[in-house]
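Dropping the structure in here first, questions after.
All protein chains of the complex are present and in place, except for one that has been dropped.
Letters A, B, C and D mark the chains in the order given here, with residues in each chain numbered from 1 onward.
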Amino acid sequence: MSVLTPEAWQAVALSLRVSVWATLVSLPVAILVALLLARGHFWGKSLLNGLVHLPLILPPVVTGYMLLILFGRRGPIGSVLAEVGIVFAFNWTGAALAAGVMAFPLMVRAIRLSIEAVDPRLEEAAGTLGASRIATFAVVTLPLIVPGILAGAILAFAKAMGEFGATITFVSNIPGRTQTLPSAIYAFLQVPGEEGAALSLVAVSVAISMGALIASEILAARIARRIGR
Amino acid sequence: MSVLTPEAWQAVALSLRVSVWATLVSLPVAILVALLLARGHFWGKSLLNGLVHLPLILPPVVTGYMLLILFGRRGPIGSVLAEVGIVFAFNWTGAALAAGVMAFPLMVRAIRLSIEAVDPRLEEAAGTLGASRIATFAVVTLPLIVPGILAGAILAFAKAMGEFGATITFVSNIPGRTQTLPSAIYAFLQVPGEEGAALSLVAVSVAISMGALIASEILAARIARRIGR
Amino acid sequence: DEVVVFAAASLKNALEDVADAWHEETGGTATISFAGSSALARQIQAGAPADVFISANVGWMDTLEEDDLIIADTRRDVLANSIVLIAADPDAAPVTLEPGVDIAGLLDGGRLAMALVDAVPAGIYGKAALTSLGVWDDVAPQVAQADNVRAALALVARGEAPYGIVYATDAAAEPAVKVVATFPADTHPPIIYPAALTTGTDDPDAADFLDFMSSPAAAPLFERQGFKVIE
Amino acid sequence: MSLTVRLRHAFGGFTLDVAFEAPAGITALFGRSGSGKTTIVNAVAGLMRPDEGRIVAGDTVLLDTAAGRFVPPHRRRVGYVFQEGRLFPHLSVRQNLLFGAFFAPRGAPREDLGRVVDLLGIAHLLGRRPGMLSGGEKSRVAIGRALLAAPRLLLMDEPLAALDEARKAEIIPYLERLRDETEVPILYVSHSLPEVARLATSLVAIDAGRVVRAGSTTTVLADPAAVPVLGHREAGAILTARVVRHHADGLTELAASAGPIYLPTVDAPLGATVRVRIEAHDVIIAREPPSAISALNVLPVMVTEIAEGSGPGAAVGLQAGEDRLLARITRRSVGTLGLAPGVACYAILKSTSVARRDVGAGDRAV
Partner (left out) sequence: MSLTVRLRHAFGGFTLDVAFEAPAGITALFGRSGSGKTTIVNAVAGLMRPDEGRIVAGDTVLLDTAAGRFVPPHRRRVGYVFQEGRLFPHLSVRQNLLFGAFFAPRGAPREDLGRVVDLLGIAHLLGRRPGMLSGGEKSRVAIGRALLAAPRLLLMDEPLAALDEARKAEIIPYLERLRDETEVPILYVSHSLPEVARLATSLVAIDAGRVVRAGSTTTVLADPAAVPVLGHREAGAILTARVVRHHADGLTELAASAGPIYLPTVDAPLGATVRVRIEAHDVIIAREPPSAISALNVLPVMVTEIAEGSGPGAAVGLQAGEDRLLARITRRSVGTLGLAPGVACYAILKSTSVARRDVGAGDRAV
């Protein structure tokens, strides 16, 4: 691997930051949505489910534009959030938002599958022992779905590390601010003779994600053993 | 929704074909890989796992290039397959391959989670009743993971409907042959003033995927009831 | 303090050199976001913090000008490019691009790699050129459209397509392809990279960068990458 | 505190339609497999919403379909020992045991972990996860978990089915103490009539979703007509007696109203009142007082009623002082001995045929 330029290191650092935040922040939301979809019976469930899958269905560029329209400085949501000091537009937070949105369906699906696999009779048992539905979720369901949460998180992290289309469309490709690894790779691929540089970045990206993947597998195996599977 | 041009309808038809094939063909492979990852203990398991996740980690363009290098006419795999009459380059099959590869990690993860949720004691019981490991998989594990397979398939289908970067890089955009909906949408978005046309296609894409999504949810609910959850 | 430049992706190497030179000379820093012209233009429409926009085609610059998003009197055409016909075969014979040229025959069942012919500038120019040569209808079914020029170039370089149409700048940098013809300038609209300050800019350095970019000092840096500098 | 249950619910081919009262103490639900016992218990726990019904515990209405009232399970504070364990696989045995205590209200009267653990013989398992336990170990942990939840109501669905006799013999006295010392009503599902007879204050016999017999255990068990319902082998009445003396040879002398009886050491202080279940088939009737016989207990009794079934046997109700006994003898013997209501005779009981598990601590409600 050739030595990376400072700009490339910036992209690496930013991608890590973006992916970690995208994963961590969307995780609780994903758990909630997965719970609603797995156990809820409410009007509009199909709609919610569709909405969650939207970023998967749409070409990433379209998702990026939608984010731009909604969360841009002048967008209906973006302008409101800007007043309380939250700015996504052309900011690393926007890259995290894009990555989070793109990864969201993957995360929700993994967690939802895990929730659906939990034996509802255990939750009933917790109920008879005095645990409210929320407490039951916290002390029975949640620990039992940790493998699924981990799977969802690692999928989301990997996806966030690779997300390009929506990110570059939403927050552009500003070095040090919104230039993630994939955007940097893209930029290198747009000009002649820079394939080598692109390849180094690909290697860094793969190394990071593989590391995370292996760590998550080891963790998952340990947890599975604890749960007694 | 404005009335679509014949070319747009072609893109719709092709996207459907590509997504259905991508899903159906990769499904058995995904089941096998998920099984290996969930239940196998072998050298190189981490490697396989990493490989499966690669299309998620890499920017789609990079995946597209890799496909081009491997499965192109002159690629090491592509040239061999060409001899037996399988051509991916500039063909809708190539679009399906790209979509399948991009969707593969999602499918594998969903199925793997389901396999891990199957009580191994049921598989043991099947063993004592004379079912070999393969038979046990076919008559016990497989039926029990149908919800996971369905989830994986619908994720893959949705992803295939939205996949753009890898597809266009690998098989480019030949109207009627390789122009999928996302390519068409992307093309419309590149020129000023064509947002309306892009939007009609987005609407069609969303409608198809939502239909598939709702159908899969209904099916999954019915199956879950049969399994007795 | 930091000039934010939104520039078409194909300018990456040249513009980075220019930015370095500008920094040497003035101490100013330019941060450049490279992406597709359409994406950048839309971002500017959405209020992106860009000071300078350099587009790979005239259309998006026109759109921004109509929307009053660029300062019209700072708009200038900075660079020009040409499109060429390239072949995968290093021994391919040169082609004379005259009206009625039998490109379809040349392809011999293979594909002609181009950028998206209705969406991406290089593709639009190529289509115009082939149309004016009167061969577009013959060739059209054979065309494989990539989402950008580099991808079209890669298709030829990998031997997937025997021929392709790309910018001269891209062809020059790729040893695996052979330029077999250059499209005459009169067969297509001028291939021009316009640049301008955005109306949102409040950075005095931005104008300086724009001027430096179109100054003789920057010219060799662009020319090194194969661009023609417009005086 | 007492529990009133009225339920009607239809599953496919099965209809449950029951109403009964469970007073303080242990109420046994007794019935064949598939008769609806678990369904009743689930409804009381709030895990099943019946088509129609009303369940009241003390003065709390837990369910009233007519009034649209349904208290969710976690507010009912029942301790439920499930028929199939349902231990939390991700928690250690200790955490499983303390699960309910964690959610119990602060002031609730609480069992001591150490005491319950010792009773159940699971001290060496505290650090394990349920996946690594044997079948009987799991069911002991499940019992402990329910006991430690400070419940206002205990539901036990065949809690001892997976346990060996020795272990049962250790747990039963504990349940007796619970019955006698606390206010917690216990619904107790069991197939074992000896267990029921020993533990239950009242008994509800269920068949095919209907209550076929209900009442205080002593009354139901001493009723010769109930014998076919409860099963021949299992019939037997309950005698109440006072501990008079612990003899040196290990026998305890008890005073029943009909006379002294001798049993293997009864674990109760002098003066305590105990319940002794005498299985009907363990009673021999003689017209003359027998001599030189290994059975130590011979009580003068009088025949009160004779119920002859279809088989060769007959259930003979006997008045023994103030208590009632049930004897199951052959119809042939009824003839040869000339038994008839009003006939005076002797009941012979072996000391050792009254197994320890059939001697229970006295039950206030009796």
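Rule of thumb we're sticking to: contacts are C-beta pairs under 8 Å (C-beta built on N, C-alpha and C of every residue); 3 or more make two chains touch, one makes a residue touch a chain.
Since we're looking at a predicted model, the values are computed, not measured.
Looking at the complete complex, one finds that the omitted chain is in touch with B, D.
Of the candidate positions B:4, B:131, B:199 or B:219, contact with the unshown chain belongs to B:131. Checked against the full complex, the one of D:158, D:176, D:223 or D:323 touching the unshown chain is D:158. Interface note for the absent chain: among D:23, D:215 or D:264, the touching residue is D:264.
Here one chain is not drawn; of D:156, D:285, D:306 or D:325, the residue touching it is D:285. Contact with the undisplayed chain is limited, among D:142, D:184 or D:329, to D:329. On the side of chain B, touch with the chain left out of the figure occurs at residues 121-122, 124-133, 135-136, 139-140, 143-144, 226-229.
Residues of chain D that touch the chain left out of view are 11-13, 31-34, 38-39, 83-85, 124, 128, 132, 134-137, 140, 157-158, 161-167, 191, 193, 231-234, 247, 249-251, 262, 264-265, 280-282, 284-288, 290-296, 311-313, 327-333, 337, 348, 350-353, 355-357.
The criterion applied here is as follows: only the chains that are shown with their structure count from here on.
Centroids of chain A and chain B (each the mean of its C-alpha atoms) stand 20 Å apart. Between the Cα centres of chain A and chain D there is a gap of 57 Å. The distance from the centre of chain A to the centre of chain C, with each centre set as the mean of the Cα atoms, comes to 34 Å.
Multi-chain contact residues of chain D (touching two or more other chains) are absent. Shared interface positions of chain A, defined as residues touching 2 or more other chains, are 61, 65, 186, 189, 229.
Under the contact rule defined at the top, the touching pairs of chains are A-B, A-C, A-D, B-C.
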